[in-house]
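First the structure, which I've put down as structure tokens, then a few questions once you've had a look.
Every protein chain except one is present and positioned as in the full complex.
Which chain is which? They are A and B, in the order written, and residues in each are numbered from 1.
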Amino acid sequence: MSGPDGRKHVLELRNLTIKYYTLTGIVHAVRDVSLVIRERESVCLVGESGSGKSTIGLAVAHALPPNARVSGQILFRGEDVTRLKGDDLSKYVGRKVSIIFQDPAATFNPLFTIGEQMGDVIRHHRGVKDKEEVKRISIDLLKKVGLPDPERVLKSYPHELSGGMLQRASIAVALSPNPELLIADEPTTMLDVTLQAQILDLLTKLKEEFGLSMLFITHNLGVAAEVCDRIAVLYAGKLLEEGGVEDVLLNPLHPYTRKLLECVPRAHSKVRKLRHIPGTLPDPRHPPPGCPFQPRCEEARDECGKMPPLIEVRPGHRVACVKYLSGGGE
Amino acid sequence: MSSPSELRIMFRMIRRNPVSMLGLIIVVTFVVVGLIAPYILTRPEEAWGIAYNVKDRFLPPSLQHPFGTDEYGRDMFNRVLLGTRFSLMIAVGVVGLALLIGIPVGLVAGYVGGKVGTALMRITDMFLAFPPLLLAIALAATLGRGLTNTIVALAISWWPWYARLIFVQVNSIKSLPYVDAARVMGLGSLTIMFKHILPNALTPITVQAALDMGSAILEAAGLSFLGVGVPPPTPEWGLLVSMGWQSINRAWWISFFPGLAIVITVLGFNLLADAVREAMDPRLRKALIMKGV
Partner (left out) sequence: MPVSKEYIVKRVALLILVVFGVLIITFVITRLIPAHPELLWAGPHATMEQIEKARKELHLNDPIYVQLYYYLLNFVRGDWGVSWRTRSPVLHDVLSALPATLELVIAAFVIAVVIGIPLGVYAALRRDRLADHIIRILTVLGASVPVFWLALIVQLVFGSWLHILPAAKRVDEILVLRTGFHPITGFYLLDALIEGNIPVFLDVLRHMILPATVLSLYPMSLCARMTRALMVEVLNEQYIRAARAWGLPGKLVTFKYALKNAIAPVIASLGLSFGYTIIGAFMVELIFVWPGIGFYAAMSLLSFDYPAIVGVIVIVAIFYSVINMIVDIVHAIIDPRVRL
């Protein structure tokens, strides 16, 4: 499948629904989400904690915990990878799709050196057997992610390296099999602001260099603005708005998106009180029918009791809100 | 105490798992039988070891004697039944006494900290340098045989575990914000210790202790078997096994059934302990799959 500009679809989510079975009930993490990512495109999944954004990322990477149940479809280049097994699975996981996690220190096994872990991945995906060759590739990758002393990093254990270095290293590992899609699950949340900027720059650069598509997950609109081409806004498991990053951030259509933007403190205005959206997320175990944002929305109406579908209000800009149901934009 | 929802989750977990239910049943049965044993004996004098029945020696298990008779003609079923009472007494005594010594030591060491705390913990460590039963054997050999001596010997070798557990708990609770808040509000040290820190530190310890009773029974049986625990004619299970040893070739049942009683009782405690441990582990709780929602 390809989009209007001829770029092929790399990833397509169709009616993706993901539930977690826990002792306290079934958690409806993701509800009926449909989304497309094209070649060399980076899409941001934005939302509060509990919106389901991480779950989607994990699902695509086949990294969900065992108590998760997936329904709907995940299509990679047109092929259904939702329920892959065996050989097909091993050709997909980690090779066509790769993932970097939020906590770089928890991503690496504390008992093995970075070099050993990276070496295992390279050996497995690139079929390289020779030790020297593996080392050469590793050093090369570590240089590309901006690590100054690759030899030392390879010999180090995770607890000997800083968070920033570990995150760079995990990016190197994720990119070593030359994947087509990179999933980044809040990769900068645990880093301080300067490191954040560096990592984001690095990711943008690597995206160009490797020709990657990216699924970038974050709760920070500023980060999304820097890194992404398109942005998708999630709330309580539902996709509320989706479009080009400038479109959505400069002309937000959904009341929730508007509220989110209002909450971001601007550098130039005099902020007397930090703004927030009153109310809390609905209980994921008992999601309400209809629009999940209804209880906190200032523009809520009776029709919000029934969840509206995503409507393309402007070219490339979709929103799921009853305000736009009668057709036409604002 | 844990919030109601935590307890509810724990019970729900135990109920779903038939194996842990079995543990619960066994433990409850054990406690009940232990309490009423002296009153339900059919042959009390034989059970207490006072009477002998020379014509009924070494009878194999039968309807009149479900566990057979021993070398003095005493009915083994009665003896094992009464033995339940002693096992219960030992279990409660050992764990209770060990808690009584260990909790204050650990509490003080943890809360006061500094040199006193370190010194107390060093002493505790010295005790912990001994393998579990060894100290008890040394004490039992020094003090002599007897029910009280056995309980004391075991308790003295056990208290360091609880002291250390409480110490660790108190240490971690001590640095929690709400303790600082209490101090800032002007509450005295003792109040803080008893009203705020202790209840929270106690919860995991008391659960652990209740389930440790199974191990106490096992260790006491071992001491009695070696001859430094409870003396005859008290029908303590370990002692019964050792007394059946001489005649094991002609009357296997004398040693077999008391040992079986130990196995079942301790099994019950261990099964329950497993279930409770899983229920209290927050990470395991999250990762559990519920079958048949």
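Miscellaneous remarks
Assume a contact is a pair of C-beta atoms (placed from the backbone, for glycine too) under 8 Å apart; a residue touches a chain by one contact, two chains touch by 3 or more.
Please read all numbers here as calculations on a predicted model, not as lab measurements.
Considering the full assembly, B:228 is the residue among B:98, B:121 or B:228 that touches the omitted chain. The chain not shown here is touched by just one of B:112, B:138, B:168 or B:202, and that residue is B:138.
Contact residues of chain A toward the unshown chain are 61-63, 65, 90, 93-95, 98-99, 101, 103, 106-112, 117, 120-121, 124-125, 157, 159, 170, 173-174, 177.
In the full complex, chain B touches the hidden chain at residues 19, 122, 125-127, 129-135, 137-139, 141-143, 214, 218, 221-222, 225-228, 238, 241-242, 245, 248-249, 252, 255-256, 259, 262-263, 266-267, 269-271, 274, 283-284, 287, 289.
Throughout what follows, only the chains that are shown with their structure count from here on.
Mean C-alpha position of chain A lies 52 Å from that of chain B.
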